[in-house]
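The other protein chains are all here in position, but one chain of the complex has been omitted.
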Amino acid sequence: MSRAKHNHRAHNHNKEGFKLEIRLAGSGGQGLITAGMILAKAAVLTGRLNSVQTQSYGPEARGGASRSDVIISSYEEIYYPKARKLDLLLAFNEESYYKYIPLLKEEGVLIVDEDYVPEVREKNAVRFPFIRTAKTEIGTPIAANIIAVGFIGGLIKVVGEKALKEAVASSFNEAFREKNLKALEIGYRVGSKQSDRMRLV
Amino acid sequence: MSRAKHNHRAHNHNKEGFKLEIRLAGSGGQGLITAGMILAKAAVLTGRLNSVQTQSYGPEARGGASRSDVIISSYEEIYYPKARKLDLLLAFNEESYYKYIPLLKEEGVLIVDEDYVPEVREKNAVRFPFIRTAKTEIGTPIAANIIAVGFIGGLIKVVGEKALKEAVASSFNEAFREKNLKALEIGYRVGSKQSDRMRLV
Amino acid sequence: MGPKSPVYEYLRYKKKFPTVWCPGCGIGTVMGAIIRAVMSLGYEKNDVVMVSGIGCSSRMPVYVDFNTLHTTHGRAIAFATGIKLVKPHLKVIVVTGDGDGLAIGGNHFIHAARRNIDLTHILINNSIYGMTGGQYSPTTPVGAFAYTAPYGNIEPDFDVVKLGIAAGASFVARTTVYHVVQMGKIIEKALKHKGYSLVDVISQCPVLYGRLNKMKSPVEMLRWQKEHTVDVRVTAKRSPEELKGKYIVGIFKDEPDMPEYVTEYQKLIDSLKEGATKR
Amino acid sequence: MGPKSPVYEYLRYKKKFPTVWCPGCGIGTVMGAIIRAVMSLGYEKNDVVMVSGIGCSSRMPVYVDFNTLHTTHGRAIAFATGIKLVKPHLKVIVVTGDGDGLAIGGNHFIHAARRNIDLTHILINNSIYGMTGGQYSPTTPVGAFAYTAPYGNIEPDFDVVKLGIAAGASFVARTTVYHVVQMGKIIEKALKHKGYSLVDVISQCPVLYGRLNKMKSPVEMLRWQKEHTVDVRVTAKRSPEELKGKYIVGIFKDEPDMPEYVTEYQKLIDSLKEGATKR
Amino acid sequence: MNKTAEKKPKIRHPEGKIIVFEKWCKRCGICVAFCPTGALANDERGVPYLAAPEKCVLCGQCWLRCPDLAIIEGPKVEIKEEE
Amino acid sequence: MNKTAEKKPKIRHPEGKIIVFEKWCKRCGICVAFCPTGALANDERGVPYLAAPEKCVLCGQCWLRCPDLAIIEGPKVEIKEEE
Amino acid sequence: MQDKGKPTLIQGNIACGYGALAAGCSFFAGYPITPSTEIAEFMARELPKRGGKFIQMEDEMGSLAAVIGASIAGAKAMTATSGPGFSLMQEHLGFAYMTETPVVVVNVMRGGPSTGLPTMTSQSDTLQAGFGPHGDYCAVVFAPSSVQEVFEYTVKAFNAAEFLQTPVVLLMDETLAHMRERFVHPPADSIEVINRKEPEMPFAWFKRFEMTPDCISNFSAFGDGYRYHITGLTHDQMGFPTAVSREVTDGLEKLRDKILNHKERFTYYEKFMTDDANWLIVAFGTAARSAKQAVIEARRHRMKVGLLQLCTIWPFPDELIAELSRNIEGIVVAEMNMGQLIREVKRACPRKLPILGANRYDGVLITPDEIIHSLKVVHGNKER
Partner (left out) sequence: MQDKGKPTLIQGNIACGYGALAAGCSFFAGYPITPSTEIAEFMARELPKRGGKFIQMEDEMGSLAAVIGASIAGAKAMTATSGPGFSLMQEHLGFAYMTETPVVVVNVMRGGPSTGLPTMTSQSDTLQAGFGPHGDYCAVVFAPSSVQEVFEYTVKAFNAAEFLQTPVVLLMDETLAHMRERFVHPPADSIEVINRKEPEMPFAWFKRFEMTPDCISNFSAFGDGYRYHITGLTHDQMGFPTAVSREVTDGLEKLRDKILNHKERFTYYEKFMTDDANWLIVAFGTAARSAKQAVIEARRHRMKVGLLQLCTIWPFPDELIAELSRNIEGIVVAEMNMGQLIREVKRACPRKLPILGANRYDGVLITPDEIIHSLKVVHGNKER
C-alpha cells in the first residue's frame, strides 16, 4: 500500500481524442435512464472508450422529469461526470427541449421525438417519431428508448453496432431481449443516415 | 444580555480569609456523602460562607469505597472544587486512612473511628468511636455519619451549631429528624472540645 | 367546516395536487377516507393534527389542510405523544407505513399502545418499503419477493392486530383499501375512540410490491384484497385452511373504558393541586 | 466440563467475585440457574455465548466463563443476531433487564421474536431500572413508586409473555426467582429449544424497588413473589379477581416446529447451491 | 356510505353528476373498474368520464375509491341539503 | 432439582456438608430463611453457617437460592459420583 | 421548592431543573442515564405540581421526538441525557434544527467513548456537540462551570432556543452535575425570560419559515389557528418540501445565519486576569475552575497567566481567540478529553503561537497542577 496513489502524469487531455457529452431528457417512465446506461455500457464494452452515465432525481423517488447524462470519451479519464455543453441532446418532451437547448453546443446535434416536440428551429436538428415507431414496429411505446439508443449509436458512430448489441443483450432478460435488439436495429439504421451531422471534437 | 460576563475583578484570594479542605472517607453505605452534604449545607446556611461538596463514585453505582470532599471558605468563590491538601481527614476505615493520609497538611487534623482504624501515629489525630456511639446512644450505627458532622462542626467552629442544626433538620423527614439532631448534638459536644486543634489558614 | 363541506376544503388542493403517489397507489384512498371521517365528525381543521414518519404513506400530511408534521423515519408516534400531552384537546392522527410504524418505529408503537395514549394510528400496510424502492418489510408475507428478498422472503410477518392488542392498545382494527366503506367507518370509530386506536389498513403498492409479485394493476390488487379477507365476525365459522393466507378484517378490540394516558396524567396533576401537602 | 463439574468451573470466580450486585438481589440467583442449566445440558463452555445490554442484570457476563459480550443499552439481541448467523453452532444466551429488553430494546425483542431466531432470551424483570437508581420501567405496575414516578406510576405495564407470543417467539415462559427449581427447568428447556425462547424471570431489586415500595428485605420480596404467582396450568380454575395483580408462571408456548430463522437461511443458501441457474 | 349502500345504492341525487378533475387523475383505472353500474368509461387517454350519466346512481364508489381525489360529487351536491 | 425434590428432599449425601464462601457472601439472609430443615443459621456477623449439620438434607435450596453463589455442596460431592 | 433569595446547597443537576422551571419549561421527556438522571427525577416531581408534563419515554430517540412535538404544540420543552443517549439523539437534533424548533437538550458528560466510565467526569462530547448530526449544522452550545451558573445557563439556553428557534445544548460534566454548591435562586422578576416570536398577521399571510431580515420567523404553535406544514426535508418558506436550488440554498443559509447574526448576543465567556496576561489558558466547565486555581497559583510564581473561560462553546468564538491572542505568547487549552477544543483554538488563532493541551481523560477532574505543568511546557517551548 503506497502512501501516494500517484502523482498524476501530464494530464491526458493533451493527446488527440474526443469527448462526447450527451443528455437524454424526458419524463419519468420513458426509460431514458436505461437508455443512457446502455449507451454508456456499449461505449465501455468497446474496450477502447471510457464512459460515465449519471442521472438526476427529483426530490421524489418516482415520477416527474427524468434526465440522464452520458459522457463518452477516448481519453483515459473522465473528470467532471455530468454534461456541461452538450454535443447531443435527445428530448422526448417539450419541457426538456426548452430546458436544455441552451446548453447545446453550436455544432451540437438535437434529436427530438417529432410527435412530442413539434417545433424546433435549430439547424442541426433531427426529428423522428420514436414512440410512434416503437408502438408500430415493436408493439410497445416503451421500446422507444432503445430505438433512441440505436439512433444515437448510429449517429455518433464511435461505439459501433456490435458493442451496442452486446449492451442491449446483457441488459434485458430473455423475455425482452429480442424485442429490444430489434428496436436497436431500427434505431441504428435510421441514425446511421444522420452520422455526418456529428463532428467529434 | 451582555457579551462578557465580567472581566474578573482582582481575584478574591488576596483579602484575608480562610479555606478549609475536608475529606470524609469510608465505605459505601456509611452515609459519608450525606455527611459531607450536610456539612456543606450548614456552611452555606450561615450566609457568610461558601461551600462546595463533591464525591467520587467508583465504576459501579453502588457499593465499594466512598469519599466525599467538602470545601468551606470565607472567600466569594471556590475554584477547584475538590480537596487537594487536606485540613481535615475523617476516616471510617483503615483503607481510607492509608489512602488519604499522605494528603493531610502538616498542621491538618485527622479524625478516625477508633474501632475501625486501630493504629494512627499522626500527632494531630483524634480518635472517637463514632459507630459504637451511634449504636449505643442513637440505636443505629448509621447515625455515626451525623455524629461525625457534629464532631467536625464543633472542631472547626466556623459553621456554628445553629446552621448545623438547620442543615440536619432540613435534610431528614420527620421520622428521622429527631434522632439525627441528637446525633449531631452528641458529636458537636465532643468535637468542640477539640476545637483548638484546628488553625484556620 | 363540517359534514356538509366538500372534501377539497380539507385539502391543500390548490398548491399541492396532484399527489406524488404512483397511479393506483392505495395511500390516496386512505387519505380520502380519513378526510371524510374527519368531516363527518365535524372536527375543526385547526383542532386536527396529522403526524407522519418517512415513507410514501408519510407524504400524506403535505396534502391535508390540518396542522401537519412530517417527522423522521419511525418516530411519528413519539412526536405525536409530545403534541398530545401539551394540547390534549387536539385530535392527533398518526399516519405511518408498515416499515415506518413496525420496523424502525416498532418500539414507539408498542409503548404508545401500552400507555394507551389518545392517538389514532393509521398504519398503511402495503407489505413493502415503497419510498426506498421495494425492500421487504415486517409485514411482507413469507415467500413474497422484494429487492432485499430476491429469492423470496424467509422472515415471518407480524400480525399487527395481535401485536397491538398484546401491547395494550384499546382499539384495534384491520381493514383494506378495497373495503373503502368499511375503512371509512372504522377510521371514524378510531377517531372517536379515547385511547390508542390502531387501524391496520391493507393497501396496495402496485408499482413495487405488485410488479415484484406478479400483480401488475391496481385493480387486480384490489380484487386480490377482496378475495383474501375474511370478516372477523365469521372467522369462527371458517376452517384453519380457509383462513390461511387471509387477512382478517373488522374491529378486534374496542375498550373505551381503559384508562387513557393523558387523562390519567391530568388526574395526577389535579390530585397534586388538591392535596398540596404531599411532598 | 459437564453435568458433574462444579458450578464454579463455569465462573470467573478467581478474579471477579464477589459480584457487584447488592445483597439479596435476584440477578445472582438467575445466574446460578443459567449455569446449572448449561451444566446439565453438558454444553462446552467454548460453545456458549452470553450477550447482555446495559443494566445491573447485564453485568452478568463478567462472571461467567463463556464467550461474553456486554453491549449497549437495549441492543443485546441485535448483537446476538449477528453472532448466531455467523456461527450457528454457538448457543447464544441473551440476558437483559426489563428496561434494557423492553424499553429501549423493545424493538429488537419483537423483531427477533418475529424472525424466530434461535436465541435464548432471559429477561430479568425486576420492574425497575436498577442500574440508574430506580426509575420506573415498562413492567412497573400501575401505582408503584419509583424516582420518576414519585406519585405512583400511571403507565400500564407490558404483559411480556403476551407480547412475546404476539411477536412470534416460539417458546415463551415466565418464572420467578422464588421458584428457583422451576426456573432452572424452564431455562433448561429454553436452551434446548430451537427458535426464539423467551423466559420472563420476575426478580427482586430490594435496594431500589423494594425500598421504594415498602418491601425492604430480599426474603420479604421472595415471599411476595411466592404469594403473587399462579401457575398457568391452574389459571382456568381461578376467578379474574383471584388472578388480579398476579403473575402467571409456567410455559405458555412451546412450538419446536416453527421455522427457525438461521435454519431457513441455511436452506436458502443450499437451494442456491443446487439450482445454480437461478439468477 | 355504509355496507347496505354499497350493495343497494340509494339514489340520492337522481339528476346528479360527478366531476373528474383531469389534472389530478393518474389514469389508474380503479373508478371505471369498480363503478357498479357501468356509468363510467375511459376516454382514449385513459381518463374516465361519465359515459352514461343516466346510469350513475351516485353510489360514491368512484369518488371513495379514487386514490387521487380526482372525482367529486357533481355541482348539484354543493347546493343541495343532505337529508 | 425438581418440584418433588423441593417438597420431599431426597437425601443424596446423608453425611454431606455444604460450604459457604464467606468472601462472596453478602449476608442477605436468603439461605437461612429458606432452608427447609433449619440446618442453617447466621453467625453474629450475619454470615450463614451449618449450625445443625445433621439436619441438612442437601436439598439444594440454599445453594440454588444464594444470589452470590457463595454456597456449594460440600467436599463429598466433588468426589462422589451422582446417580 | 427553592426559597428565592436565600443561599442554599444544591446539586448541579437540581440547579438545572430550577433553571428550566424559571425559564418557563413545562414539558420534559427523557430516558434515565447516569449522570443526568437527577434532572429527570426532579422534573418528574416538580412539573405535575405546576400543571406541566413529565414523561419517561422508551428511548432517547423518543424522548427528543416528544420534546420537539411538545415544543411544536407550544411548550418550552427539554430533555437531559449523557453520551450514549446524546449519540442516539443526533438525528433529532438535526430535525429540530431543520424545522426551527426550540428545544433544550442537556448533555451531562461522562467518560467515553461508548459506555466508558458512566459515573465519572469528562468533557469528551465537545466536538460531538458541535458536529454530531448529519448535514450542515450550526450548533448552539453553552457550558456552565458552577451550580449557580448551571441555573443561569439553563435559563439562557431556553432563551437562546426560543429566540433563535433552534436546539440548544447545555453541556455539563459529571463533576458539575453531582457537585453540591451554594446556590441563590434569583427573584423571579430579575430573571430575563425570552419567548418565541409569534405571528400577528392574518392566516393567509402567515409563512412559518418566512425569510426576514434577521432570519427569525414567526412561530405559531399547532392548534393556535395557523395551520401549516413542518418537514425535515428541505422546504420553502411555507414549510413545504422543495428541491429548487435557490430555495434550498436560502433555507440552509437562513438556518445558519439566524445563529451567526446573533452570535455576539449569545456568546458568553469570562475573562479572568487576562488584562496583563502573556500566557492564556482556554477552558470551560469544571476544567475552567481548575484553570482559575492554576492562574492564581501560576501568578504566585510570577507567570502572567490569564484565563478565557468559554461559556458558549458553539458557535466557537473565533473573534475572542483572535482578540485575546494579540498580546499572548502561548496558549494552553485545558480540557478533560484527548484534545478537542484545542483543534478549534488552533484554527481560530490568527497567529502561529505555541498552543498546547492540558488533558486528562481518566474520569477525574483535571487538577490545577496539571494545567500549570502544561503552562510550563508552553513557556519552555516558547523560550527555546
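The first chain written gets the first letter, and so on, giving A, B, C, D, E, F and G; residue counts start at 1 in each chain.
Here is the rule we go by: a contact is a pair of C-beta atoms (placed from the backbone, for glycine too) under 8 Å apart; a residue touches a chain by one contact, two chains touch by 3 or more.
Note that the coordinates shown come from a computational prediction; the quantities given were computed from them, not determined experimentally.
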item	value
Option touching the unshown chain, where D:N67, D:S217 or D:T263 are the choices	D:N67
Residue touching the undisplayed chain, where the options are C:I54, C:A144, C:V207 or C:L268	C:I54
Chain A residues that touch the omitted chain in the full complex	1, 3-8, 11, 13, 37, 40-41, 43-45, 47, 50-61, 77-82, 84
On chain G, residues whose C-beta touches the chain left out of the figure	61, 83-84, 86-88, 90-91, 94-95, 97-99, 109, 111-118, 120, 122, 124-125, 127-128, 130-137, 231-234, 243, 245-246, 248-249, 252-253, 255-256, 337-338, 340, 343, 346-347, 350-352, 361-364
Interface with the unshown chain - residue positions in chain D	12, 15-16, 45-47, 49, 51, 61-62, 65-72, 74-75, 78-87, 89-90, 107-108, 111, 265, 268-269, 272, 279
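Note that only the chains that are shown with their structure count from here on.
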item	value
Chain-contact steps, minimal, separating chain F from chain E	3
Chain pair bearing the highest count of C-beta contacts	C-G
Chain A and chain F, separation of their C-alpha mean positions in angstrom	84
Approximate Å spacing (C-alpha centroids) for the pair chain D, chain F	26
Residues of chain D engaged with two or more neighbouring chains	22, 103-104, 106, 131-133, 138, 150-151
Junction residues of chain B - those touching two or more other chains	60-61
